[in-house]
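The complex appears here without one of its protein chains, the remainder shown in place.
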């Protein structure tokens, strides 16, 4: 038993691996205070928020080498390693992009300080979630993301925004309550909250029981809600349709990747290196198949661009789950690559959906003929969609190629038919997704519309979009650079 | 292999030429876009000039690479963990020749376009996209790697979309370009899956490396069939062929390019490159698809009235022959036909374009208006357009496969390969052979029907027009292509396909018995006779006109000296010849109707049906989405409890 | 001290009751009450399990944090309910379904 002083000492040393999060926490407070002072100057709070995210990002990069040796922080509440650091970097970049997108949107600016503070809170929660290795921290950081998200979803201040917020809140709280209930049983079954502790896995391997399965199923339900996987997905299209577009872009990436990070850790423990009596690979494969099917097939029907992206987000969760379901170290690496490509592609699409939304185009038909007038935005949007579909020459293709490769390796290792089925379904769904992802470009380029507008190609969107497009093309033409970086990540508990 | 090795085998001059052949079309694309609006006429000098340079480079490449070890240049593209992705160039005899044919035909089409497109408002875009189109095709030709091929494959699809929809003010053109784009995407989705299967199985995309790998037949069947899906889309095979006739909405030189050298031939070329991937089971599918396409295309061509649509369906039918030959395990025969076809089909399209151009000019002067592409309105143009007539007849003869023309040689090669195939394989292989024979018969029929309808007989709508031959920039390319449609360039012996090309573009197998050659010559001449006999008949009324010709034919037979046999001969003629002509006519009508029905009901139905099935699944998955939050929670809880109970039990 | 199973049965009962309340009640505030029931079921479990491990405080600490989170959820939830009420003039969740394409 450590003495109190020793514990304080270890807490103090833990702060060394916790700098970005400290920056974020301080940033939240500063933004709130700044909002009180600069009530009328949304630009300043935006700048402040961007600076906070940038600082967090820079600290992540500075400490990158230090993260290479995993260690526990704060009495093993958190685990600092390069896997979570990589995800945190993507999350920070996504936060920055969201801030840039928001500056173009007048709606959230009425409560700008609150908005940016909530954004920073989600980022902080996502940071904590990917690092968590205690069930208590998982729950707290998940709630941190969720509660802020419920409010952010309502930031369009319209009837629909409120409705989306209510649905998100009710669905989210029920799933997190179910997850918590599952956690409470896992605690009872193992006697510890630290799911990386050896006794946690030992108890689960040595005393498998129906209750363990039920508890874990409940716990997974909370994660699946967070990453918007079926069958915990019904909130997604409603929220995506109602929330402000920058917030939707944010939701499509940050909570999803954070949930994915912790899900990867958690299922790895459950699977216990294949010693588990129950086959969790089966569950993940089934959920992935279900998400792919539900997301892609429902998306075919949509008429509203953002709602369509909601279903697409469900389907993308299915693809992301493929990387976990392979249960191979290489699969995790490929998952990180795919996640990066997904984040970039998703932001390209939402950046331009936002651009067109502000011009008054939100239903699919209304995009008719926009490609002739707004050439570059439409071309960039097309590239974003191509990446989400997974066609060359974009990073989406490379990512899909990688995760299906790892799935094939998993099939050859395990020989389970469900893995093969997932592969078949995944490939078939790639085809299905082609049909709806290309619908907006189809309307934009093929249909004729009457638009009289003068366009200025030198806009903020186009500069940011060009950057992202170059990024996504780069991920195709030279994925080795990023992959080399990812390959240095050691994913093991 | 490092670049150094290859430099020992090939001079740096060779490498520069290869680079030039590839880069000049791209340069043309870039430069054409940056010519200012005011000087847009300059593109019509610049682009053909650059293409000419590219053609010269390609000729040097062909000369130097021919019968040398394949030139390969490869570098690591990127590597992940223990997998290395490479990108590179592979030039063997077949790709060097293809390189030359593509650049050459493209150059001629560029020159022709100077005249044809003169005065077009979007000249810059036109020439830019032609250059890009050519570049993308060259990329497919020289890539050593399936992934790279797929990238260029998509670019070809994109640029063809731009070109078919060049006159995008016309709704039909916009619709056609959309159709081409979307149907090609359907095929490409299959291709993509095939690529993933190849990668997951072999962990490489490099074609030569794949060739060396021991591959599991079951998976390779699946992968090769998926890749074949891409071919089906790009090369307009059954059932994804509908875009090709529609694509006639584009400018005629573009059609020539699409049909002769780029786009549709890409699929066949890919089949040749990746032929080793195809297992016998997959090859059977390929052969059957090719035969069906050839048959449908040939009969559809018979019943068309639009001059360009006849040619489009004929392309489809010829592609079907090539694909069938691929399926029969004779890639060199298919490639030979690909090369011969490139010249004569380009020539045919340019001739058709010349007719259209000339008549448009004439219409413009005398202010009359009718559809110049409708062959029912044409006739007797031989006197007004003598040069075009000769060009059309020469290239048409090559298409029909008359002896002394290039088409005869390559069709002969395909027939010989199929004879060999049906002798050695399953019993049903004969059916494919018979279908192909029938197709070559029908080919003669529709080709000469076209020639006779347009150039012979009475002048109809054109009687009052003053028609003059197109300018020399348009005639010169036609002449060159027509010259390239005679046998001499492909084999010294007009009755033996086994010439310098055939023997060196693959592991040539000499199936050649004189029998096949003679039989096919006789068969084609018989078809020519039938075509002549039925030359004046309109397809709609041919059943009525039937009796007269048969009587004539029979009367001639009666006049034969042997009176005792006269009656018998008469009856035999009645029975056989009449029956045959009847059957042909009936078959034409039935198949033409069938094709139409097939096009509407099955192909569109298939596409609609697939979309419909997907949509109905979607409406089911979506039906849980009533908008009521408590219902959402209920369904989620329901799903979880069902899952839990199912696992507990 | 009663066997831990009896705590758990009550927890399961509260959890199921909470779920039924959430699904069936046509009033958002009632739904919030059901939610509190579900959270309390977990808390009961945590405290009960902690009594099996007297040396550690993990379960109890977790339960404390859950209570704080429940406070936050109730605050945010009520704020959302009030705004829905202002804009839709109803507290019946079913009536708030304009997003149902």
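Lettered A, B and C in written order, each chain numbered from 1.
Heads up, the rule we're going with is that contacts are C-beta pairs under 8 Å (C-beta built on N, C-alpha and C of every residue); 3 or more make two chains touch, one makes a residue touch a chain.
Just so we're on the same page, contacts and distances are computed from a predicted model.
For the chain that's not shown, choose its UniProt protein name out of "NADH-quinone oxidoreductase subunit J", "Fumarate reductase flavoprotein subunit", "Hydrogenase-4 component F" or "Heme exporter protein C".
Options "NADH-quinone oxidoreductase subunit J", "Fumarate reductase flavoprotein subunit", "Hydrogenase-4 component F" or "Heme exporter protein C" narrow down to "NADH-quinone oxidoreductase subunit J" for the missing chain.
Which of the chains on display does the removed chain touch in the whole complex?
Contacts of the unshown chain, counting the full complex: A, B, C.
I'm checking contacts with the chain that's been left out. Which of A:85, A:128 or A:268 qualifies?
Once the missing chain is taken into account, the touching residue is A:128.
If the hidden chain were put back, which of A:47, A:211 or A:359 would touch it?
Per the contact definition at the top, the residue touching the missing chain is A:211.
Given the full complex, what residues of chain A touch the hidden partner chain?
Interface with the chain not displayed, on the chain A side: 4, 7-8, 11, 14, 25, 28-29, 32, 73-75, 77-78, 107, 110-111, 114, 117-118, 121, 124, 128, 134, 136-137, 140-141, 143-144, 147-148, 150-151, 154-155, 157-158, 162, 165, 188-191, 203, 207, 209-211, 213-214.
Where does chain B touch the missing chain, residue by residue?
Residues touching the hidden chain, for chain B, are 628, 630-631, 634, 637-638, 641, 644-645, 648.
Can you list, in ascending order, the chain C residues touching the missing chain?
Missing-chain contacts on chain C: residues 1-2, 4-10, 12-17, 19-21, 23-27, 29-30, 32-33, 36-37, 40, 43-44, 47-57, 60-61, 63-65, 67-76, 78-83, 85-87, 89, 91-92, 94.
Operating definition for what follows: only the chains that are shown with their structure count from here on.
Could you see whether B-C or A-B has the larger number of C-beta contact pairs?
A-B
Based only on mean CA positions, could you tell me how far chain A sits from chain C in angstrom?
Whole-Å distance between the two chain centres: 26.
With centres defined as the mean C-alpha position, give me the chain B-chain C separation in Å.
Between these chains, centre-to-centre, one finds 67 Å.
Where the centres are mean C-alpha positions, what is the separation of chain A from chain B, in Å?
46
Which parts of chain A, given as residue numbers and ranges, touch two or more other chains?
166-167, 170, 174, 178, 237-238
Can you tell me which residues of chain C touch two or more of the remaining chains?
19, 22, 31, 93, 96-100
Quick check on the complex: what are the chain A residues that touch chain B?
Contact set of chain A toward chain B: 166-167, 170-171, 174-175, 178, 210, 213-214, 217-218, 221, 231-232, 234-235, 237-238, 278, 293-294, 297-301, 330, 333, 390-393, 400-402, 404-405, 407-409, 423, 427-428, 430-432, 434-435, 438, 442, 446, 448, 477-481, 483-484, 487.
Help me check something: in the complex, which residues belonging to chain C touch chain B?
Listed in rising order, the residues of chain C that touch chain B are 19, 22-24, 31, 93-94, 96-100.
Where on chain A is chain C touching in the complex?
Going through chain A, the ones touching chain C are 135-136, 139-140, 143, 147, 150-151, 154, 159-160, 162-167, 169-170, 173-174, 177-178, 180-181, 183-185, 187-188, 191-193, 237-238, 241-242, 302-304, 307.
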